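For this view, one protein chain was removed and the others were kept in their places.
After this line comes chain A, so read on.
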Amino acid sequence: MSSAVNPLRDAQDRRLPRIAGPSGLVIFGVTGDLSRKKLMPAVYDLANRGLLPPGFSLVGFARRDWEHEDFAQVVHDAVREHARTPFREEVWQQLAQGMRFVSGVFDDDDAFRTLKATIEELDKSRGTGGNFAFYLSVPPKFFPTVVSQLKEHGLSDGQGDSWRRAVIEKPFGHDLKSAQDLNSVVHDVFRPSEVFRIDHYLGKETVQNILALRFANTMFEPLWNRSYVDHVQITMAEDIGIGGRAGYYDGIGSARDVIQNHLLQLLALTAMEEPVSFEAKPLVTEKMKVLNSVRLPEDLAAHTVRGQYAAGWQGGRKVLGYLDEDGIDPQSGTDTYAAIKLEIDNRRWAGVPFYLRTGKRLGRRVTEIAVVFQRAPHSPFGATDTQELGQNALVIRVQPDEGVTIRFGSKVPGTQMEIRDVTMDFAYGESFTESSPEAYERLILDVLLGDANLFPRHQEVERSWEILDPIEEHWERHGKPEQYPAGTWGPAAADEMLARDGRSWRRP
């Protein structure tokens, strides 16, 4: 952007927000859940915070027989229901004038011609300057059709110095091969630097805070290595089942759905070295370095576990087992729980296992990173004094109740020397804004600004599949997932997996 020559901009003037340049957003699959619950509200919230350029335009593309006004009404309802910030008529007016709807299916040339005309019309009437981001909120099987249509109709290349960007959502393939195919399809049309892969976890404040916590402070980083850390547990647990996602979920499973992207990204951020700067490139470099050092355990049977939830009681409600869910093959071997052990072969982490686990219908919804420290090498206290003392831990709570907990031992008041675990807590909600921006707000703004550092690059995606593929292949060949009652913390085998290493899972 031309901010360097804009006389009204000044680096010292920190009140002025980064406003995206003139641009528009085209959403394919605009009738979907994600679009209604996340994207549209995020666009409104951005506008409400004054971060969208004047004339910002939103184009919906879907197979509905809608007029522009119908579309605007749908957005209006979605915003009313889901937006984070209060509804303001004047903000809505500003947005509504730039809303367009294009009706059609993805292989319909007419529809894409209309889309092109719409974009040209917007450039004229709204001053979007030819800058458009195409958000593919559609199942990946449609990606090739959509991107090749964009190319064919000359929509994928901006005129002059305007830009065209593609935004894609996970899943980025289901194994290395398919991920590479997908990348080549998309990169065939859009330059790699113009492709933004959304991993909404990376847009979360707490995840960005991992880097602040580690690299802006001095008190944690000296301990952040094999000399002090015993092991790391990264957990993403959901209390819900698969809901209406049977069609997508069966055959994919939790490891592909969660570990490949979210958990490996969290691992990379937790374990990586300090990047040279927080630009996209140095960040990718460091993340790739650490992902490249990830080593799988040799005995996959002993160090990986998968499970499937069985009928049970979850938080006071009786719920179905996975195999009884609508649309699921009763013979299905899909995992709804997965736990794996990874090692990182570098000087900082050699010998420190990283345990990753995820699952559906677990005890409660929680995502956290727990860095568990070694016990003190020598204790001057008697064994009975420290009986209740566990290992020190630093826990980054990603969601919900975002924050950081530090656990350490403290003397219990009284005449005897007795030491017990206590926690020191930092809660985001307590120290900062009541409502931090939604991940999607941040990510959509970054797409419009062309800021790529919160988006995984294709190398990372492919490397993550390289890590996961052998595990999936092993599971494919050996046995079936173990059943665990819904509402518990996963199959017994997962506990055994840690017990073999002399450790145990934290109850998050």
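One rule holds in what follows: a residue touches a chain if its C-beta (ideal position, glycine included) is under 8 Å from a C-beta of that chain, and two chains touch if they have at least 3 such contacts; residues count from 1.
As a convention for this text, contacts and distances are computed from a predicted model.
Asker: There's a gap in the complex where one chain should be. From "Glucose-6-phosphate dehydrogenase assembly protein OpcA", "Cytochrome c oxidase subunit 1", "AIM24 family protein" or "TctA family transporter", what does UniProt name that chain?
Answerer: Answer from the UniProt record of the missing subunit chain: "Glucose-6-phosphate dehydrogenase assembly protein OpcA".
Asker: Given that one chain is not shown, which residue among A:R126, A:H231, A:K287 or A:K360 touches it?
Answerer: A:R126
Asker: Among A:D65, A:E90 or A:D326, choose the residue that contacts the chain missing from this document, as touch is defined above.
Answerer: Looking across A:D65, A:E90 or A:D326, the contact with the absent chain belongs to A:E90.
Asker: Considering the entire assembly, which residues of chain A contact the chain that has been omitted?
Answerer: 1-3, 5-10, 12-17, 19, 21-22, 47-48, 50, 53-55, 88-91, 93-94, 97, 124-127, 129, 424-427, 429-434
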